[in-house]
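My structure is below; once you've seen it, I'll send some questions.
Removed from the display is one protein chain of the complex; every other protein chain stays in position.
Up next is subunit A:
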Amino acid sequence: MNKIDVACIIDDDPIFIFGAKRMMELSDFCKSFMVFKNGQEAINNLKPIMISGEDVPDIILLDINMPIMDGWDFLDEFVKIESHKLITIYIVSSSIDPIDVNRAKRYKTISNYIIKPISTDTLKEILQLELAK
């Protein structure tokens, strides 16, 4: 295996989604994507997937500032879902506010905090780490 199966992007910015997807394709990051425009949409769709155990994403790139349900609220809801698969979550935000960075550290489920813009190099690093597991 030299590719992630399913990568999930939760972000309300269509430009970022376009860019992230294209970068992932160009860097041969994953086999398939899952994209949600906010936390609520992500929870609604991820819940049945997680319960069924099919096509569960290996990695989630999560934005913080989103309408309807933001990244923090999503995390609080997400940890309540029982899952047999370990999912790696990266916060990907343009916020460099230390408050956000420190808050992210308090969640055990979060692997890292990535400040936008993301580059193919960042994606390659993530891929390395993920494949090493």
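Criterion: a contact is a pair of C-beta atoms (placed from the backbone, for glycine too) under 8 Å apart; a residue touches a chain by one contact, two chains touch by 3 or more; residues count from 1.
The definition used in the following text is that contacts and distances are computed from a predicted model.
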Per UniProt, the name of the complex member that is left out, chosen from "Methylamine utilization protein", "histidine kinase", "TonB-linked SusC/RagA family outer membrane protein" or "assimilatory sulfite reductase (ferredoxin)": "histidine kinase"
Identified contact with the non-displayed chain, of A:Phe16, A:Trp72, A:Tyr90 or A:Tyr113: A:Phe16
Those residues of subunit A which, in the complete complex, touch the missing chain: 13, 15-16, 19-20, 22-23, 26, 65, 94-97, 116-120
